[in-house]
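Below is a structure I'd like to ask you about.
Removed from the display is one protein chain of the complex; every other protein chain stays in position.
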């Protein structure tokens, strides 16, 4: 059960309502659809009036011994279910769980208002539906959409535009950027900072003006303390629905396609291009001026130095196709064992 | 000597006092224990009225030529000492130095008070012993313990609790968390941010509510710009005495045992478990849903993909036992040299 200081469940909901939200089939077939469920919970912690889910096979043992009243699972796990547990059968347990969890914990409606200590420029556009927290700074020429929520001590610099329903976290700073609707920008994120552009010389490196912008699409999430530099001349572009975790670094002129996922501490060097639905796992790096093809996946802690074809599964440093990586790994292990003999 | 603008030494202290604090033996035996020492200093910079230490063998040459009046060392280094230097003999020079240095530079007592520009909610609990710096924001329902120090422009969000004597650095942001006593949270740290939880789909990734908390124990240090996401449902837990360096990323549901050390830019993915006294060196990553056994040590820049047994010494990417890593490294080097021949 969530700590009511920080989150409050909206339930109870009946099993029938949950099954509909999850697009799942109740099992056994004679389950009473009016039975109330009070909350979501993990397999280990759920009780008789709570609903859990099983997606990662590593947790099958927890499923077998769970006391959850109901659980969202694949049909293949029916036989693993403990006696008396109601199942919500689906091919996509995690997505189904997402729907159910959003039912219990919907986004709260925003209470509009501007804190007395916020500093809002006279010529900034701040609709009455927005909420501006204490100490936030909204500079001249800024244009906020409806219901934008600006966190405490956040800074939105001159002429930045932010779309409807976007949330800007505490202490985040935005400059030189146009941000879409329904984005979630976490605390400490830096958007629109100066790109790392200079000509090197023993006589002193010479900075190059960075006159592009950052264009952030709709439904984008940008993690805590992540940074997105503005373009040098072209823009840095983040497509619709992109999910960016914490401490991710995105260089100038980078173009990130729709639905890409960048996991914690990943770094994308300047002028790289990620086509749609690319996944870059944690701590991986993508070199500058290369292209990662549509739907490619880069494993954690990899270093991508060259173009990756669409759909590629790459890993290692320098990154190679996953099959090649494992073949080389096994060869090396065999070699080392032989050396011992 | 420390720059008095930033730090002021509390001494002088006599050699006798220092030896007692260090639990060390004065050498030579006939050393005058009333001789005053004015400050700590490095081997290279220390003068006749200062005390240095030697722990890392790489600095033996600096020890041999040091002009320090006194030095904390292991007995094995007596013969390396320059003439006239007083030694404080101990088996644990670095710990002994810690005691001595804390004598010279104790934590300053906090001057209580709330800056005029701080924003403190009417229903927040802020004892009169606390110090709240300029521009800090303490939201509704926050509960601070005695002598909590909140830095300039820090943000403590709704209902967060912070224990006695904890320091929250400038521009740090805390939400959805309960923090223990005597913690040191550095500038720009992000605690309680939304976990990176969503179900992926070509139709648009679906966010999953993150309704857990971050529970931080006592005596925990959290470095500058480090991030600790709150749990998805279970809590993210950081045990007593954990030391976290700068720019460390800790995902949702992670459990970190007592006394663990996470060095700069390390990343711990969601739902991983670190048992007590694990060390994860700089820039290393730990994959999600795995367990690192008690006292295990992960070398720098390693990528841990599987469980590590208690006491394990692992390195490489993917990480393997250190012995195996070096065996494979040597095999590869031999092979490459052979190829040249």
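Worth pointing out:
First chain written, first letter: the chains are A and B, and each begins at residue 1.
Everything that follows uses one rule, which is that a residue touches a chain if its C-beta (ideal position, glycine included) is under 8 Å from a C-beta of that chain, and two chains touch if they have at least 3 such contacts.
Keep in mind that what you see is a predicted model, and the values were worked out from it rather than measured.
The omitted chain makes contact with just one of the residues B:163, B:180, B:212 or B:241: B:241.
Touch with the chain omitted from the figure is made, among B:181, B:225 or B:291, by B:225.
From the options A:93, A:135 or A:295, the residue with contact to the unseen chain in the full assembly is A:135.
Although one chain is not shown, part of chain A still touches it, namely residues 117, 119, 135, 137, 139, 141, 153, 155, 157-159, 171, 173, 175-176, 188, 190, 193-194, 196, 198-202, 204-209, 211-213, 225, 227, 229-230, 233-234, 247, 249, 251, 265, 267, 269, 283, 285, 287, 289, 303, 305, 317-318, 324, 327-328, 330-332, 334-335. The omitted chain makes contact with chain B at the following residues, 2-3, 5-7, 9, 40-42, 44-45, 56, 58, 92, 94-95, 97-99, 101-102, 104-105, 115, 117, 133-135, 151-153, 169-171, 184, 186-188, 219, 221, 223-225, 241, 243, 245-247, 259, 261, 263-265, 277, 282-283, 300-301, 317, 329, 332-333, 335-336, 339-340.
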